[in-house]
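The other protein chains are all here in position, but one chain of the complex has been omitted.
Let's look at chain A:
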Amino acid sequence: MHIHKFEKIWLIFGVTTLIIFLTVIGVSAFYLGNQPPSCLATVNPENVDTTAPFNEPGLKKVEGKEWDYELVFVASAFSYNPGKVEVPLGAKVKVIATTKDVIHGFEVAGTNINMMLEPGFISEYVTTFDKAGEFLIVCNEYCGVGHHTMTSKIEVIE
């Protein structure tokens, strides 16, 4: 089979870039351990208020784990609990969130924290808060008439 010289060039170029992109995803998943926010952890949506850690929403310091704090959020139509939380700058935090009723979103605007909260499932994201300032949390899954009023706030303080 005859292949034009230019065709060889762009085939090699395309295959190489594809391999690089897929390698980055592979390293992210299998070496860095990145996974979907909701990864097989479940909770009974009817007993969220009495199930740990959701019985005490907010920031809690933890010992002996890979992260220093756990930040627990409970979403329900049309609010988050807590409505505002302060996080110290540089803290490694595991954000743990779930919903009591319908599907909600959990997006901390301007950051990589962006999860879907599904009833019965726990969504988690581990990150280091290394920028000071105020961060708005918004619901980005349409959840009902009060969807647009559903917000919370994270303040990263020095």
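Assorted remarks:
Just so it is clear, contacts are C-beta pairs under 8 Å (C-beta built on N, C-alpha and C of every residue); 3 or more make two chains touch, one makes a residue touch a chain; residues count from 1.
Methods note: contacts and distances are computed from a predicted model.
You can't see one chain of this complex, but its UniProt record names it "Cytochrome c oxidase subunit 2A", from the set "Cytochrome c oxidase subunit 2A", "Phosphocarrier protein HPr", "Pyruvate dehydrogenase E1 component subunit beta" or "Sugar ABC transporter permease". Residue A:17 is the one among A:17, A:35 or A:55 that touches the chain missing from this view.
Across the interface with the omitted chain, chain A contributes residues 4, 6-7, 9-10, 13-14, 17, 21, 24, 110-113, 127-131.
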